[in-house]
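One protein chain is absent from this view; the other protein chains keep their places.
Let's turn to chain A:
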Amino acid sequence: MPNTLTKSTLDINKIRQEFPILDQQVNGKPLIYLDNAATNQKPLRVIDALSRHYKVDNANIHRGIHTLAERSTAAFEETRKIIAEFIGANEVEEVIFTKGTSESINLVASSWGRKFLNEGDEVLISTMEHHSNIVPWQMICEEKGATLRVMPIDANGDIILEEAEQLISDKTKMVAFNHASNSLGTVNPVKALVEMAKKVGAKVLVDGAQATSHLPVNVKELNVDFYALSAHKMYGPTGLGVLYGKRDILEKMPPYQGGGEMIKDVSFEKTTYNDIPYKFEAGTPDIANVIAFKEAVHFINELGKENIAAHENELLKHATALLKDIDRVKVYGEAKEKVAVLSFGVEGIHHFDLGMWMDAKGIAVRTGHHCTQPLMDHFCIEGTTRASFSVYNTIEEVDQFAAALKDIIKKF
């Protein structure tokens, strides 16, 4: 964990007022929502923006000449601009809207992979990847006769850079890894890995799903070729994500899907494709969600990512200390730098039972393999219980969570 973070100055009680969902009872107990790595809750301004769009502005975007179409298009493209600024992209056109991080990665694996991967090439990922950053690469590697290789991690959950370096060679064409791990919380050394990849001319894709609402992201500074993110993990709507790609690479890539919007001209003999980003946005996009997503970014910007991270880090440190003090509890993932994800197991208690008991106490945690089965195999476990914190969680909630855990352990 970075020790440069200052104590957060945020007024958490005020922030919580923006999240009506938090004010409810679950199984007769006040809800404590600690499943933020799966999806975090939405502030009122996002919910209101969705509602306002449908009440006032709704129309299909682009190519419409009437007023509503004009308004919707402007609002839609405004989000693209705000996302470009948020991630430090050079150009607005480098921001492509997708269904989520998974689709963003699939788009690259399918489009870039089909054109640029050849037999004998290698794609390098890490042990702690989400299935979304494993399976698309497996599929394209199989199709093209390429090989998938895996960077190992140490006992704390950090990538072993010396070994990663050994795995990178002239054969490596793509290095794909997450910015932050959904199962362990590890923040990966993007710059160091990009440097290694660039030495051999490999492209880099970063899965930013778990990073974008906590960590500073500047794709230009990081010098990544692709960056994928999900709106719903950054206080935005579900079913929406972004793929950032460098213009020169995106322009060389063939379209991912065919349909409306992605074409310039269509005849039965030949179709010419639209420019980026539209070339990769076939069909009517998720207009309302894109428009509401802007409000989620405003929310993050208003609070300040450094303040969010400072608060979440306090929660994580406090929770980690409390859990490590409880007999039979083992924490998985103690990387040098972490986002607020705390994975753990309790000796003699299956994570399913633990999750059910937590729910009975009104506490939402996630249990299972977290879509990272190879990582679970690495630790020789079936799964973990995972508590993940967001800006609206409080120290008191962490205390209640730890007390609940102690109480549950006594029952087994």
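What we mean here is this: a residue touches a chain if its C-beta (ideal position, glycine included) is under 8 Å from a C-beta of that chain, and two chains touch if they have at least 3 such contacts; residues count from 1.
Everything that follows uses one rule, which is that contacts and distances are computed from a predicted model.
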{"item": "From \"2-oxoisovalerate dehydrogenase subunit alpha\", \"Cysteine desulfuration protein SufE\", \"Ring-1,2-phenylacetyl-CoA epoxidase subunit PaaA\" or \"NADP oxidoreductase\", the hidden chain's UniProt protein name", "value": "\"Cysteine desulfuration protein SufE\""}
{"item": "Hidden partner chain, touching residue among A:Ala282, A:Ala360 or A:Ile381", "value": "A:Ala360"}
{"item": "Chain A, residues in touch with the chain not shown (by the definition above)", "value": "27-28, 349-353, 356-357, 359-361, 367-368, 382-383, 411-412"}
